[in-house]
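Heads up, one of the protein chains got dropped from this complex, but the rest are sitting where they should.
Up next is subunit A:
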Amino acid sequence: MSTDSLYRTAALVKYNVILRLRDPAQLVSYLVTPMIFMVLFKPLYTKALGGGLVQTVTGQLVMFSVFAMAIVGNAIFVEREWRTWDRLRASRATRAELLIGKALPVFAVLMFQQTVLVVYGCLVVGMPVPRSIGLLALAMAVWGFTLMTMGSALATLVRSRGDLMMASDVGSIAISSIGGALLPVSLMPGWAQAVAPFSPGYWGLGMIRSAVEGRTADTLRPALVCLGIALVAGTFASYRLARGWGRSRLV
């Protein structure tokens, strides 16, 4: 990457950071709500499950990190709604620079959310400190990347802000609950257990729980599945974003 390219990418990252900082409401919501739920659900999970503290924290973390896809979706959607994406495409910035400039800040938001919830889980809820911080950081990064690509793909498909909110709310509940974020998959009805592996939340939760417990092999397999999902969603989103929406009447 040339110096000019780095300079343009840094400029794009900077203004995307400014955009995120000036619209923090969603992030605050997706940080505070799981913190409340962790404290409320802790007695239930610890009585009902062995290792309930890990389920308490990682379940809420996965559920509300999936909700945070809406932050990614919004970040993309405002570019459509405000017609700014085409304006950027007409600038000297390359497609790669535009995509990196857009992706890095929202990825940082997703990592920040997960980090705060893990720290809160350890300090307030009492979850054991993860055995390998590096393994957990890797798992969170893979999960954050997966969510970022899924949220981006979603934002390029919906027709309105209402569609985006509906899709991210229903999708988040479905992905996370079927994936075992609320109730461990082993306790679900048979049909739900059969469906669970089709949910990205299932793999995300398995990956993060294994990483918290320091089980490297059990972390890497779901990580590969998540990366596969990210590859598909990311390719689709990149294709749509690189082409722009032109005179699409979708918005």
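The rule is simple: a residue touches a chain if its C-beta (ideal position, glycine included) is under 8 Å from a C-beta of that chain, and two chains touch if they have at least 3 such contacts; residues count from 1.
One rule holds in what follows: contacts and distances are computed from a predicted model.
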Complex member absent from the view - protein name from UniProt, among "Heme exporter protein C", "ABC transporter ATP-binding protein", "Phosphate:Na+ symporter" or "Peptidase C39-like domain-containing protein": "ABC transporter ATP-binding protein"
Contacting the left-out chain in the complete assembly, out of A:87, A:159 or A:221: A:87
Options A:11, A:49 or A:116, residue touching the unrepresented chain: A:11
Absent-chain interface as seen on subunit A, which is shown: 4, 7-8, 11-12, 14-15, 18-19, 22-23, 78, 82-84, 86-93, 244, 246-247
